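Starting off with a structure, shown below.
Here the complex is missing a single protein chain, while all its other protein chains stay put.
Coming up: chain A.
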Amino acid sequence: MNNLLVLPVLLPMAIAVFLMFFRKNIRLQRVLGVIGGIANVVIAGVIVHRVRTGGIQTLELGGWAPPYGIVFVADMFAALLVLAASVTGLAVLIYSFASIGREREEHYYYTSFHFLLVGVYGSFLTGDIFNLFVFFEVMLISSYALITLGGSKKQMREAPKYLLVNILSSTLFVAAVAYLYAAVGTLNMAHLSQRIAEAGQGGVLNVIAVLFLIVFSLKAGLFLFFWLPSAYGAPPFAVRALFGGLLTKVGLYAIVRTFTLIFPNDPSFTHAWIAGMAAATMILGGIGAAAYRDIPRILNYNVLIGVGFVAFGLATGTRDGMDGVVFYMLHDILSKGLMFVLGGMLIAAAGSDKLDRMGGLIRSRPGLGWMFFILALALTGIPPLSGFAGKVLIVRGGLEDGMVTLSLVALASSLLTLYSLIKIFREAFWGTEPEPEAAAEMLASGESDDRQPPRAESGRGKQTTLASASAVLLLLFVIGIGLAANGVHGFAAQAGATLDNPGLYIEAVLKE
């Protein structure tokens, strides 16, 4: 009995429901959101501490012992992800104050925001596969609201595709759960793992495993990412930061959890699929990031490269690979959130999302420029920053496992990440400023869909400060994780140990 575990879900849910009563009171919505966000970071920190000192924590909801009731499980992996997600959530919330606009704020923006966090934390913490589906839906329905909120032409064009893909994949998810339940007769993940190990994974169970892989890949953007680059280009940047930082990571978490806990017994079949999909994702993501010359697309394809990297780490199936997966996902949640926050600030400052139409911003916004530069290095994996340790561990795992080609692909994709982000840095921040008439003309003609809504000039300074504050908050973590890589590795190794040995998880949940 350990009610602490349900608090990360309960708190944002309470805030979301409470805020429905005060739709017009923006100040209250903001203040409550920040207080809740800080509280959640603290709670997540306490959970991480508890797991560190006391091992895997479980909470049997309603007091029903597993496998009969739903159980919340916080192993180190889940706890770390909840912590990273709550930090990113808090930062994106602050960035929303600066960028989202009063119109959206009055139409339940913060309610949807907090419900999305409910879904994300719940997905990380639950130990029941159908409950995982429910939290996925909580998260997705909030994301539907967020992607359509505002109703611009571009959002209306992209939202139906996004909805269609996710409804399809959710239906497949239910079908996959039904097959799994028919095959082994339980829904608790630990119990599932035990039963599948007993029955011997093969034949039907491998088919179900691949079905789960397809479902989660659709959500995470692993190879089946055709919907992602355009869908993530539609909503405002604060929402994109939330999506890029959290949504794909929940899909990835589900892949990692499923294939380390439930279906780890036939890696020559399942993990070969994952390896192939990871390679394709990294190659295609890299090509996309290098090819485009508008900022939203470059950023969206960079999300994909990160997804491919984590899947590669999982596919290696080695201890190093697992530690790397944990480390890299931590880094990815924070840095992808930061990437979209900075991207949004950059586009707001330049008034355009096309690289050809900007330049010379380093003179007016030096802070933004250097933050973007550090982020580019962090995403590439330059040693003192957060991306390095994860990439090293994953590639070392790959080489241990003899996946030389895949390791080279991973390294090449890092190079393309660097190229694509430095391209933005070089062309937007250096060089000469574009002709003012051209920019004004383009704004007037409404050619760019990514313009920030026009707002009063007087409020501008405060808004920039808020946006910078959220970027600095994330940047501190991105640098901090890199500098304290040795300390963080202790946590990541504890998480990797559980991923590597599902017996620890089963023992903690079923208490045998």
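The working rule: contacts are C-beta pairs under 8 Å (C-beta built on N, C-alpha and C of every residue); 3 or more make two chains touch, one makes a residue touch a chain; residues count from 1.
Basically, contacts and distances are computed from a predicted model.
Asks: Among "Cytochrome bd-I ubiquinol oxidase subunit 2 apoprotein", "Na(+)/H(+) antiporter subunit B", "Putative CoA transferase beta subunit" or "3-methyl-2-oxobutanoate dehydrogenase (2-methylpropanoyl-transferring)", find the name that the UniProt record gives to the complex chain excluded from display.
Replies: In UniProt, the chain that is not shown appears as "Na(+)/H(+) antiporter subunit B".
Asks: Among A:Phe18, A:Phe130 or A:Tyr179, single out the residue that touches the unshown chain.
Replies: Of the candidates A:Phe18, A:Phe130 or A:Tyr179, A:Phe18 is in touch with the missing chain.
Asks: Taking the full complex into account, find the residue in A:Leu61, A:Ala197, A:Leu211 or A:Ala469 that is in contact with the omitted chain.
Replies: A:Leu61
Asks: List the residues of chain A that touch the chain left out of this view.
Replies: 1, 3, 6, 10, 13-14, 17-18, 20-21, 59-63
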